[in-house]
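Removed: one protein chain of the complex. Kept in place: all other protein chains.
Up next, chain A:
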Amino acid sequence: MYLRPRVIPCLLLKNNGLVKTVKFKDPRYLGDPINAVRIFNEKYVDELAILDIVATKEKRSPNLELLSRIAAEAFMPMCYGGGISTLDEVKIILGMGFEKVVINTSAVKNPMLIQEASGHFGSQSIVVSIDVKKNFFGKYRAYINCGEVATDYDPAELARKVEQLGAGEIFLNSIDKDGTMSGYDLGLIKKVSESVGIPVIACGGARNVDDLSMALHNGKADAMAAGSMFVYYGKHKAVLITFPNEEELIKAGVFT
């Protein structure tokens, strides 16, 4: 039996459509989220992350109608993030069948939410995402509000803090690497994953299975998420949903 670290396609929602960004900007339309989820179903993907990238910016709560349609379509465990700011929303989304919720802005603005939510629903269902960008001086900083507002937090420091508050997992997203398909920021991943005891999901920059392997072995990530790699093909970045098969993951050393 192989050891199978999780490999997680990360799908971004904008309005009712699926998009892919580059460095959290220039969202490119990829099509109908329902159909994409269905294709990932049939590719036997282990887990899926769905993130609404405009909910917080638009100061609105999650699009529950769309989420329930997505949840009804998916067979695999899914986590949802975007615009969650109340305990009630966490309850509704978990009730739909999402395994986990992802919280970003509210984790900084209202840390009590993490404590309350993990107390109510268990740490395993509360993920905190940390969006990271290097500042002018080359220092890592955690960002909130869809990557638009800088905080004073160093990502490792914020990770430790939310771990103490009860978060069960860190979704670590590199804004500088997002959509660039230039490899993960291994230093960042290592730094954060060595600072906490809870699992760290690395995201941002993956271009192929070797990158997944590097994030796992060199970056010490517990799971690897990626966007572009699973929705783009070739030099014209043709939209084409894909997922590596077991042999490819074994060959690259992701499954060992």
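To be clear about the criterion, a residue touches a chain if its C-beta (ideal position, glycine included) is under 8 Å from a C-beta of that chain, and two chains touch if they have at least 3 such contacts; residues count from 1.
The criterion applied here is as follows: contacts and distances are computed from a predicted model.
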item: Protein name, per the UniProt record, of whichever chain is missing from view ("Glycolate oxidase iron-sulfur subunit", "ExsB family protein", "ABC transporter permease" or "TIGR04295 family B12-binding domain-containing radical SAM protein"); value: "ExsB family protein"
item: Contacting the left-out chain in the complete assembly, out of A:7, A:30, A:51 or A:101; value: A:30
item: Among A:69, A:120 or A:217, residue touching the chain not depicted; value: A:69
item: Those residues of chain A which, in the complete complex, touch the missing chain; value: 16-17, 29-32, 34-35, 38-39, 41-43, 69, 233-236, 238-242
